[in-house]
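Missing here is one protein chain; the remaining ones are kept as they sit in the complex.
Let's look at subunit A:
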Amino acid sequence: MAEVRIRDVRKSFGHVEVIHGVSVDIADGEFVVLVGPSGCGKSTLLRMIAGLERISDGQILIGDRVVNQVPPKERDVAMVFQNYALYPHMKVYDNMAFSLKLRGADVGDLDARVRRAADILGLTALLDRFPRQLSGGQRQRVAMGRAIVRDPQVFLFDEPLSNLDAKLRVQMRTEIKELHQRLTTTSVYVTHDQIEAMTMADRIVVMHDGIVEQIGEPLELYDNPRNTFVAGFIGSPAMNFVRGTVRANGGPGRLEAGEGVSFPLGDGWSAHDGRPVVYGIRPEHLVMAEPGQPAVDGEIAVVEPTGAETLLVSRIAGAEFQAVFRERHAFRPGERVALAPLLDKVHLFDAETGQHL
């Protein structure tokens, strides 16, 4: 096990720079998730850690060693690929044993390690099969087995669950997390699914267009997003945003959103009076307004019950607002509804920079 330090790393393909100076410190034994929209450079960063891509600038350290010039096999990392990349002509056993064989491991030791890994992952009965005789979930497990037999310093995962169906994905997510708790090997996990990131990570690195937007523990990102991008990316359903101007002449303020609509604000915004901002409120922080409570009026557009909770889409000031209710209400499309934001959960961002105020 080892820590991984990424220092101002850049990557260019030809003349196009796709990673613009990323720095992340990953502690020994930590499970870090790189998350971000498609094309933001997550895979590229991961592949640079693995040694599959050259590092254009900056440094990556594994343990205390700068690995920029170290070939992949000497970095002692294991990687799980999105398409698993199992060797189709090798049985499960041989797939898992391959790296040890190449290293010239002692046969008894090799066998013991493969069987232990198979046992951990519930693959013992499948050791004699070829990859094509396995289900998607089983293949996924073999890919993990191939990584853990080596007992590497670092595990790298590149969207390992994206080829599985939704149910299996949830199950494997738990399994990977359990596995990490058991092995405590430093892990870097790439996904574009923020729920996966939230549920699995010790810490999340939110990336966007080749830069790091924010690094933090899942709930920290949820509670204190640094900017509109993180606020909108973390959390599902996504945070509602509305542009407007702060009006806070003493007392409780409000946000003027145009068309005569205004959103309630708590105390303490007077310093920002008159400032153009983006107002953000999460769907789960909108409640049905009590009489007299500061609220905003909307027209119900869509009602989506999922059983445990109900998603309400309403139209306010021409924009769609999502709200989630755990309790059941008799909503009907077309009716009007008064929604009250929880005032201490409101986020304000600078209208130009998107930074949190």
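We take it that a residue touches a chain if its C-beta (ideal position, glycine included) is under 8 Å from a C-beta of that chain, and two chains touch if they have at least 3 such contacts; residues count from 1.
Assume contacts and distances are computed from a predicted model.
Asker: So one subunit is absent here. Using its UniProt record, which name fits best from "Ion-translocating oxidoreductase complex subunit D", "Sulfur carrier protein", "L-lactate dehydrogenase complex protein LldG" or "ABC transporter permease"?
Answerer: "ABC transporter permease"
Asker: Which one touches the absent chain: A:Gln59, A:Ser99, A:Gln138 or A:Thr199?
Answerer: A:Ser99
Asker: For the full complex, which residue in A:Ser23, A:Asn83 or A:Thr124 touches the chain that was left out?
Answerer: A:Asn83
Asker: Identify the residue among A:Pro37, A:Pro72 or A:Pro294 that touches the chain left out of the display.
Answerer: A:Pro72
Asker: Can you list, in ascending order, the subunit A residues touching the missing chain?
Answerer: Residues 50-52, 72-73, 77-79, 81, 83, 85-90, 98-99, 102-103, 130-132, 146 of subunit A touch the chain absent from view.
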